[in-house]
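Only one protein chain is missing; all other protein chains are in place.
Up next, chain A:
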Amino acid sequence: MPEPLVARSALRAHVAPVVTASVEPGVTLRERSGLTLATVSALGGRDAELADAVRSAFGLELPTTPKRVAAGEAAFVWAGPGKWLATSTGAADFASLPAGVSDQSDGRTVLSVSGPLARETLATLIAVDLHPRAFAAGDVALTHAASIAVHLWRVDDEAAFELAVFRSYAATLWRWLVHAGAARNIDARLDG
């Protein structure tokens, strides 16, 4: 029998920890590892059925504008008309939702960018206005970080953002964030 397979982050072995912060970091970069992710597409004429299923399974109202809703472990991030990225910090059964569902737990890497200079750091890569007046907690953008497509949302009123990126781009995006954050007292490392 072959040995059991060991999971590996898209970043593992490709990025080294970088800490330029001497005291309080201006920006903190982490991977949000261990997430269950899925893309969910509402099937024709079954929007209400899907909304009901999400409500009863996760206690969430599916957003129909670029917003993220979260409760407990699960969250639904708007990803276009009739499309969402479902996330959960634990195991979650998204596949049984009455919708077109594709597992993306390995397809996307989610990075967390936080701290007082997070917005300034992201501005070197992302053209969207991230000022809290324009991009409040729960707001979502499908945009790009330089030339990398990203799915971005603001987690809370503090300067905490998360970016979902195609897994194969994760190491490059991490490097670019570290490069931009180096002058802004970055603390970037993988957990564990």
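One rule holds for everything that comes next: a contact is a pair of C-beta atoms (placed from the backbone, for glycine too) under 8 Å apart; a residue touches a chain by one contact, two chains touch by 3 or more; residues count from 1.
Keep this in mind: contacts and distances are computed from a predicted model.
Engineer: For the chain that's not shown, choose its UniProt protein name out of "Tryptophan synthase beta chain", "Sarcosine oxidase subunit alpha", "Acyl carrier protein" or "Ubiquinol-cytochrome c reductase iron-sulfur subunit".
Structural biologist: "Sarcosine oxidase subunit alpha"
Engineer: Where the complex has a chain not shown, which of A:Ala92, A:Leu173 or A:Ala188 is the residue touching it?
Structural biologist: Residue touching the chain left out of view: A:Leu173.
Engineer: Residues on chain A that touch the omitted chain in the whole complex?
Structural biologist: Considering the whole complex, chain A reaches the absent chain at 1-10, 12-14, 20, 39, 41, 43-45, 83, 100-108, 120, 123-124, 126-127, 129, 131, 133-134, 146-148, 166-169, 171-173, 175-176, 179-180, 182-183.
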